[in-house]
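This report concerns only the one structure given below.
Only one protein chain is missing from this complex, and each of the others stays in its spot.
This part shows chain A:
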Amino acid sequence: MASAPSKLYSDDVSLVVVLLDTNPFFWSSSSLSFSQFLTHVLAFLNAILTLNQLNQVVVIATGYNSCDYVYDSSSTGNQSVGNGRMPSLCATLLQNLEEFMNKDEQLGKQEPEGRIACSLLSGSLSMALCYIQRVFRSGLLHPQPRILCLQGSPDGPEQYVAIMNAIFSAQRSM
């Protein structure tokens, strides 16, 4: 289902959907710590939002047992959460991320044998594509969408078909 030939903004307005890998089994054995990684990601998201007033950012967390949206810059409920020391983007995102990771941990406790287990990239990729289709439907003027996957966990062979389907669907929407 190709996107309709609709008008984009004349400037370089983009919608960036970031898929964050939060697999605890990977992060516990990585040389870069998760908090350092988050610092860089937050700086990047701030930079995108500063570059153009109309830019949008959506963050989806790719967990070990589940995936969920943790931040959407276009939703209006963000302004209230600010504790004076951090801008509201960081505060909202970190709060939602912490809630997500607690829920994710509750959903299943078994540890994988041997090698590091994969995270659910196919789930967050599918959710990102559904969100982008909604942006295409929203009217004639919409930002240029793209997906950025920040992935550290290895690939899971059981996700091959789903990821290939997502890739072909993204190709057709271009």
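Note that in this section a contact is a pair of C-beta atoms (placed from the backbone, for glycine too) under 8 Å apart; a residue touches a chain by one contact, two chains touch by 3 or more; residues count from 1.
Throughout what follows, contacts and distances are computed from a predicted model.
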*Could you tell me which of "Tubulin epsilon and delta complex 1", "Signal peptidase complex subunit 1", "Striatin N-terminal domain-containing protein" or "General transcription factor IIH subunit 2" is the UniProt name of the chain missing from the displayed complex?*
"General transcription factor IIH subunit 2"
*Identify the residue among A:N46, A:Q151 or A:N165 that touches the chain left out of the display.*
A:N165
*Decide which residue listed in A:S73, A:T92 or A:S122 touches the omitted chain of the complex.*
A:S122
*Looking beyond the chains shown, say which of A:L45, A:C67 or A:L97 touches the absent one.*
A:C67
*Extract the touching residues of chain A with respect to the undisplayed chain.*
1, 64-69, 72, 107-108, 120, 122-124, 126-127, 129-131, 133-134, 137, 159-162, 164-166, 168-169, 172-173
